[in-house]
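Of the protein chains in this complex, all but one are displayed in their positions.
This part shows subunit A:
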Amino acid sequence: MDTNISGDSSPTRPKWRKVAYGGMQPGFDDNHTDETFLEDMVMNANVVKRNILKVMQDSVSISQYLCIVSLVVLVWTYTLRSTLNENSLLLLDISLLGSGFLILLLTEEMLSLNLLLHYVLNVSFFTTGLYVLAPIYQTLTRSISSDSIWAVTVSLLLLHLFLHDYSGSTIRAPGALKNPNLTSCISLNASIVASVFIASRLPSRLHVFAIMLFSLQVFLFAPLVTYCIKKYSFRLHLLFSFGLMAVTLAFVYSLHCLLFVLLVGMLVFVNVVCPYWLIRIQEYKFEINGPWDEAKLCFDITD
């Protein structure tokens, strides 16, 4: 009943059609492979062409956060060596808190007294809680040897860096739409546990309070602050990042030469080698699309 359609195109042999009905097509085996085979296949349709400069600029966020964590570790080291006393630590805490608030206020578009009050209230609750808990932290890991503490802290920090959400901030500004995902929560918790371990090696209650406040401030709010800066102006973000890198490198150099080399190598790897690598392996990208793909819905599903 459908053979009459194909009869006139070539008198000797009917044309092969890409249809499944009507039984075996006369003159063609079931394993016939037509020249139209795979003609609907599309390769690398959705591949984004990346620019090396753009990738390098984006990777600055990662090295910036690396520097922030290195600075925290530096403060920990100086405190453990008693180079920094509790008063200077507290001063550092207050100045950090103040500058953080200032940056938030300056970069946030909707400046309101209500929001500020909300923040201040929360931070005061937080500080009080920390002060009350400080004695517990101080004696928490007394029965564990210091070697284990260093080893666990280092691995927790590595875990933190590995799982950290570099594109945004785990602590969101109020009213943010997306919830943080599981990996960034794990990362945040790893950093907090690391700070508790370090704090438990300190001599006095005030030390513990000061160092905990410092670590929590940095780990919780530094991503938020840097995110706000980045959103406000990319140029400022780059400037801030390079400044931070210079300061960190200077401090690390004064601490230990090998660590300095390691950090420089790390920064070069993140900022230069990795972007170049990413661009190089782009040419091996092989993405196949075709009629067999599951269709994408063009509207949002709200469950």
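In this section, a residue touches a chain if its C-beta (ideal position, glycine included) is under 8 Å from a C-beta of that chain, and two chains touch if they have at least 3 such contacts; residues count from 1.
We take it that contacts and distances are computed from a predicted model.
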_Protein name (UniProt record) of the chain left out of view, among "phosphatidylinositol N-acetylglucosaminyltransferase", "Ribosomal RNA-processing protein 43", "Proteasome subunit beta" or "18S rRNA (Guanine-N(7))-methyltransferase"_ = "phosphatidylinositol N-acetylglucosaminyltransferase"
*Considering the entire assembly, which residues of subunit A contact the chain that has been omitted?*
1-2, 18-24, 29-31, 33, 37-38, 40-41, 287-288, 290-295, 297-299, 301, 303
